[in-house]
Each structure stands twice: as structure tokens, then as C-alpha cells.
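A single structure is presented below for examination.
Yeah, one chain of the complex is gone here, protein chain that is, but the others are all in their spots.
Now for chain A:
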Amino acid sequence: MTIATAFLALLESGPRHGYDLKQAYDQHFGVDRPLHYAQVYTTLAKLLRNGLVTVDGVEGDGGPDRKRYTVTEAGVTDVQRWLDEPEKPQQYLQSGLYAKVIGALLTGRSAAAVLDAQRDEHLDAMRELTRRKMDGDLADRLICDHALFHLDADLRWLEHTADHLDELAEQVRG
């Protein structure tokens, strides 16, 4: 998902100013990466140029002009296209961790130590996410759960691999 697509989805729920768009984006899509204002205005300029949004009013209020943006029919079609296209599941076939296990076995080092260190790293991350989840609202909890389920899957692979290290070592060195 691009920032532009997120803006279109936000504007489909109603017209907004650039500042409101940034706030809504940070709340729903930004997680730990809030937008810079420069990104907001370059994205809006691009959407305007491509006919996906229009300016439906300018408010002065004695301060700087505040443009209010609204989505066009073409913009709504873009949102629909985005939602219709399922996300490609990640293939996970280029695992850096697997490469380290092989690297350790090839060089006669301890692959078990590599896995142990990684387990600690994963569990540290899971503890941090769990603390954040306990203090968070539903959106925070679901975002943390997504990460926790993936880390848990990694850990299961790690234990599975630890059970097959001798066999793997024979294949790698054989």
C-alpha cells in the first residue's frame, strides 16, 4: 500500500485538509512511522496532477490558506482496485537466518549457538511487543498480534531446525 492509496481511502470517507490527512494516516496506517508534512503535500500534489483528488474549497481564517481535498471517481476506482487485489503472501524463501545456519555448518562453527542467539533476540522482541500490546487499544493490540504471530512462527521453525541440525550438517559437509 502506498501513501497515495491510503490518502484516497481516507478521502473516500469524507473531504479533509492536508493536516487532517496526516493525523488520520498516522493513526491508522503509520504505526511507528509518522508522515513528514513534505510527504503529505508532495503526495497530494501528485494525486491532484493525476486527477485522483480535487480541491473543493479553500479556507483562510486569517491564517495560511487551507485547501480541502476530495476524492474523484477515478480515485474511488483506484481504492476499489487496491482492495480487490489480494496481498501476495511472502514466500520467506530467502531467510537470512537459514543462511547463517548454513554458514555456521560450512565453517565448522556452532549452528546451535546461532539459533540460541536468534531465539533470545526473537523473545526480546516478543516481550517488548507484549508490553506494548497490554498498554494499547484494540488497533495497537491487533498490530502487535500480527508481529507476534510471525515471530512465533519463526521460533517454531527455529526449534524445528534445531532438531535437525545433525542431519543438516551431514548434508552440508557431505
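Basically, contacts are C-beta pairs under 8 Å (C-beta built on N, C-alpha and C of every residue); 3 or more make two chains touch, one makes a residue touch a chain; residues count from 1.
In this section, contacts and distances are computed from a predicted model.
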Field: Per UniProt record, name of the chain withheld from view ["Putative ABC transport system ATP-binding protein", "ABC transporter permease", "2-oxoisovalerate dehydrogenase subunit beta" or "Predicted Zn-dependent peptidase"]
entry: "Putative ABC transport system ATP-binding protein"
Message: In the whole complex, not just what's shown, which of A:46, A:100 or A:119 touches the removed chain?
response: A:119
Task: Determine and list the chain A residues touching the chain excluded from the picture.
output: 116-117, 119-120, 122-123, 126-127, 129-130, 134, 148-149, 151-152, 155, 159
